[in-house]
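The other protein chains are all here in position, but one chain of the complex has been omitted.
Every chain is named by a letter (A, B and C) in the order it is written, and numbering of its residues begins at 1.
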Amino acid sequence: MRQLTFSQAVLEAQMEEMEKDQHVFIIGEDVAKMGSAFGQCAGLYDRFGPNRVFNMPVAESGYANFGVGAAMAGKRPIVEMQFADFIVYAFDAVGNQGPKQRYMSGGELSVPMTIRAPQGAGFGAAAQHSQCVEAWFMNFPGLKIVMPSNPHDAKGLLKTAIQDNDPVLFLEHKQLLGMKGDVPEGEYTIPLGQASVVREGKDVTIIALQAMVYPALEAATELADEGIDVEIIDPRSLIPLDKKTLAQSVKKTGRVIIVHEAPKRGGFGGEISAVISEEFFPHLKAPIKRLGAANIPLPFGMPEQYCLPNKVLITECVKELMNPK
Amino acid sequence: MRQLTFSQAVLEAQMEEMEKDQHVFIIGEDVAKMGSAFGQCAGLYDRFGPNRVFNMPVAESGYANFGVGAAMAGKRPIVEMQFADFIVYAFDAVGNQGPKQRYMSGGELSVPMTIRAPQGAGFGAAAQHSQCVEAWFMNFPGLKIVMPSNPHDAKGLLKTAIQDNDPVLFLEHKQLLGMKGDVPEGEYTIPLGQASVVREGKDVTIIALQAMVYPALEAATELADEGIDVEIIDPRSLIPLDKKTLAQSVKKTGRVIIVHEAPKRGGFGGEISAVISEEFFPHLKAPIKRLGAANIPLPFGMPEQYCLPNKVLITECVKELMNPK
Amino acid sequence: MKYSKNELLKFYEQLVLGRKYEEKIITFLGKGKLQGFFHLGIGQEAAQVGVVNALGPNDYLVPTHRFHPGLVNKLDIKKLTAELFGKSSGYNRGKAFTFHISSKEDRLLPVNGMLGAGIPEAVGYAWALKQDNQDSVVVCVLGDGTASEGNVHEGMNIAALLNVPIVFYIENNGWAISCPTDEQTKIENLSTRALAYGMTGETIDGNDVIKVKETLERAIAKAKNGEPNIVEAKTYRWRGHFEGDPGFYRDDEKHKAAMKDDCIKRMENLLIEQGASAKELAEIADKVQLLIDDAFDYAEKEPLPTPEDILDLDQVYATNLGGELL
Partner (left out) sequence: MKYSKNELLKFYEQLVLGRKYEEKIITFLGKGKLQGFFHLGIGQEAAQVGVVNALGPNDYLVPTHRFHPGLVNKLDIKKLTAELFGKSSGYNRGKAFTFHISSKEDRLLPVNGMLGAGIPEAVGYAWALKQDNQDSVVVCVLGDGTASEGNVHEGMNIAALLNVPIVFYIENNGWAISCPTDEQTKIENLSTRALAYGMTGETIDGNDVIKVKETLERAIAKAKNGEPNIVEAKTYRWRGHFEGDPGFYRDDEKHKAAMKDDCIKRMENLLIEQGASAKELAEIADKVQLLIDDAFDYAEKEPLPTPEDILDLDQVYATNLGGELL
C-alpha cells in the first residue's frame, strides 16, 4: 500500500476537505508560505490562496477565538497551534468558548472548528515545548479530543474532525509527524470514539495512545518471548471514549496498564482507570496500573528520556501484574 | 468557640501573614477599596495601604504573571481571581509559568505565590461563572492545589499556602464563603497534604472536598438510620494528596465513592480513583464510584441543580455499593 | 434641527423604554422575583440606543452584560424578558441570561461571560461575513475595563490587518466594578488605542443619542469599506456594578455630579424646544410601561426549563456521538 508520513496524511486530509467544502479554511502561525512547522500545510497556500490559508500574528488567544467566531458564522476553521504548548494562551477559546457556545445559546449556535496542535517530547525542547496537553481539556463538556498514533488513523480521523459540527481538539505528536505508514488511496474516514486493537492478546491489556503505542508494541514483542500475551488498545479519541472495546479487552485479560507521555499525576490515565474500575471491576484480576512521565517539568535535551515512560518500564509493569509479589 | 465566616477566615489569614511579612501583598480586581467580591480582602487596603493591596486592570494573564515576576524577585504575592472561571486567561501563568520557573532555572529561582480564586456553582451564574477549576491544573508539576471546605481549614491552609515557597492554587468555594464555622483565636496553620476525617465510619468511604462535603454529610446521617456507616474523608489538598489517610480508610471500608462538583468526566475523581485502585486494590470490595456534575456546561439559574451531585445521588450510590445488584 | 419632532419622539420612546425596563427589573429584584446578577445600564441609554439605531438590516451586534436598554430596543421584549427570568421560552431557552444571550434571527451575537473573548470572536465573525460577500458589519461593544484585556489587543490587531468590517464600540461608563477608568489606564481617551493598530478612532459624548447614532453610522460605513475603527462613547454608570452592590468605593459628591447629565432629560429638553408637550411625553412613558408590564407578566408565568431540556445532549453537541451525560 501507499506510504505517507503522518504529516502528509494530515496535509491530505486537509486538502481533501478543503476541496470539498469551501467553508474550510486554515489559520495559524506560518501555515501559509511556510506550510507549517512540520509541513502539515505544505502547498495549501499555493493551492487555495490567501483567503483559505493565512498566517495570523503571534496571538494564539486572538486567532483561536477568531476561529470560534468564524465557525459560529458558518465557516469550518482549522486552527493550528504551532506547538501544542502554546494552547495555554488559547485555553479559554478551546475549552471555555468553542465548546460552550452551543449550550449557552440553547442549541442555536454551533462551532464546527478543528484545533490542530503537535504535542509531545522527543526533541529535547524543554519544559514549555514538549508537553502533552490533552489532560488539561478533559473537564470541558462540549469538546472532543482526538489523538491518532499513525498516518492512517490521522487522515481518517482528521477528516471526521473537520466534518464534525463541534469543536474537536486534534492532537498530533511531534515524534510521529515524520513517521511513515500505510495510507490507502481514495477517501475514507474513521469515526470518533472507535478504538483500534493494535495487538490482540489475552493476558494483559495495555491502553496507549499516540507515541506510547510504539514502546508498548516493543514491550509486547519482548514479552511474547517470555510467554506473556499482551493486548494493546489505542482508543484514538479520548472524548468520545470507546468503552465497548475497552470492556471486551478487560473482560478477556482482567489486567490493565494505561500508558501516557504526560506526567502521571493528573494525566488521562486517571479518567480511564476510573472508568474501568467503575464499570468493569468484577473482571479485574489485578490493580489497574498507570505509567506516565515523572511529575516534573521536562528538562532540555536528551535527559528528558529519564522522565518518560519507555519499553523497559512497560515490560516491568506487565511482569509485575503477571507475577504479583 | 469563636465563629467566623469562610470569607472572614480568609481575610484573617491574609491579615496575619501580611502583618508578619512585609513582602506579602495582594493584587486582583476590586481587592482594594471594595475588599473583593466576597469580602475576602475587606479592610486590608485601609490597613496596609496602596502598596500592599491594589487593584489591577481587567487583565488576568497580565497580573498573574506580574505576580510570578514579583515572586521571583522575593515578594510573596497573593493573586486573586475574582471568579475562578477567569483563571482560563491566566492558565499559562498559573500552570505553565509559576510552577516551572524553579525547575527551568535548575533550582535557582522560586515562586512563592498564592493564587486565590472562588469557584463553584450555587449562584445559578451559568456556564462561565460557576465552574470548579481544579482538574484543569492537575497535570502541571510544580503546582500545589488546596481546596478547603470550612472556615477553620481555610484559615490554617491559607496561612500555610502563603508561607509556602512554591505556587499554590487556593480555591475557595463561592457557596461556602458566607458559611460560618469555628475558628480558634490565635495563630495556627494546617500542613498541606493532610486529609481530615470528617466523619468516621466503617462501611463506605466517601471522598469529598469543598461544598461536596456537606451533601455527603447529610447522606451519611440519613444512611446511619438505615444502619449504613459512612466515613467521609476530606483530602483538603489535591496536590499534595494524603494517600496515607485514604489508605487507612479504604483498608477499613473496602468501598469508595469520590464526589466532586466539576463534571464527572475529567474531574479529579479520576486521579483519586486511579491512585486507590493502583495502590489499595486488594482491599477493595466493590467498584470505586465517582459522582460529578453531568458532562454539560452549567445552565443559568436554579436548573443548574439538575446537573449537580447531591444528597440523593450520594445516598443512592452508597446503597448500590452496599447492595450490589 | 435635522430631525423631525416625530423622529425625536421615537428616540425618546426608545430611551424611556430602556430606562423603564431596567427600573422594572429593580422592582422585580426587590420583590425577590428575579434571580441572577443584573448589571444595569441606567444612565447609559443614549450610548446604547444610538448604536441600535445605527445598525443596518444586515449588520450584527455584540452586546455586553450591561446592555438591557439596547436589547429591549432590538429584540422581542417578551422573549428577552423570558430569558432574563431563565424561562424556557427565552431567547436561549433560559440557559443564557444576559451573561450569554444571543439571537441568530436578530443578528445578535452572544454576550461573553469572559470579558474580552468576544472581541476576537466578533472579528472572526465579521471576517466570515466578508468572505461570504455579505454587505454586513459587526458592531462589537465593550466596556472601558474590558479594553485592558489581552484579547482586545489581539482582536483589534487582527481586524486591522485583515481589513475586517467591524466597529469596536467602547461604551466607557467610567467604571469597571470599583475601578474608575483612570485606575484602569493612564490614557485619557481609549479611542487612542486605534493608533496602535493603524486604525482610526474617535471619542464622543455618549449621552447624546443623536451624536452616537450618527457617529456609528459613519463608523459602520467606514468598516464596510474595509476600515475597521474604534468609537468610544463616554457615559456614566448610575447604579452599582450589579444590583446589590453597595458602591462604598464611590465618592458620593462626584457620583451625584456625574448623574446630572441625564440623556433622557436632554432629549426631553430638546423635544420641548421642538414643540412637544408634556402630555405627549407622558403618553409615551405610559405606553412603554404597559409594554414592559405585559412582558414581565408573561415571562413570570412561563415555565422554567425541564430537567430533560437542561440535560439535553443535543444542545451540547451538534454532532452527538453518544456523548455521556454522566
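Here, a residue touches a chain if its C-beta (ideal position, glycine included) is under 8 Å from a C-beta of that chain, and two chains touch if they have at least 3 such contacts.
Predicted, not measured: the structure shown is a model, and the values here were computed from it.
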Query raised in the report: Of the chains you can see, which ones touch the chain that is left out?
Result: A, B, C
Query raised in the report: Looking at C:L195, C:I272 or C:L290, which makes contact with the chain not pictured?
Result: C:L195
Report task. From the listed residues C:H39, C:H153, C:K213 or C:H241, report the one that touches the chain absent from this view. Result -> C:H153
Query raised in the report: For the full complex, which residue in B:Q3, B:N165 or B:T221 touches the chain that was left out?
Result: B:N165
Report task. Would you mind spotting which of B:Q14, B:S61, B:T253 or B:N295 touches the chain that isn't drawn? Result -> B:S61
Query - In chain A, positions touching the absent partner - result: 29-30, 32-34, 55, 57-59, 61-62, 85-86, 88-89, 123-129, 264-265, 292, 294-297, 299-303, 306-307
Query raised in the report: For chain C, which residues lie in contact with the unshown chain of the complex?
Result: 148-154, 157, 160-161, 183-187, 192-193, 195-199
Query - Contacts of chain B with the absent chain, listed as residue ranges - result: 51, 56-57, 59, 61-75, 77, 92-93, 96-97, 101-110, 112, 141-142, 144, 164-166, 191-193, 239-240
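Keep this in mind: only the chains that are shown with their structure count from here on.
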Query - Per-chain CA centroid nearest to the all-protein CA mean - result: B
**Report entry** Most distant chain from chain A by Cα centroid
**Finding:** C
Query raised in the report: Measuring from the mean C-alpha position of chain B to the mean C-alpha position of chain C, what distance in angstrom results?
Result: 36
Report task. Please report how many Å separate the Cα centroid of chain A from that of chain B, as a whole number. Result -> 30
Report summary line: dist(centroid_CA(chain A), centroid_CA(chain C)) in Å evaluates to 40
**Report entry** In chain C, residues with contacts to at least two other chains
**Finding:** 94-96, 100, 112, 114, 150, 315-316, 323-324
Report summary line: So chain A residues touching two or more other chains come to 61, 92, 96, 103-104, 141-142, 239
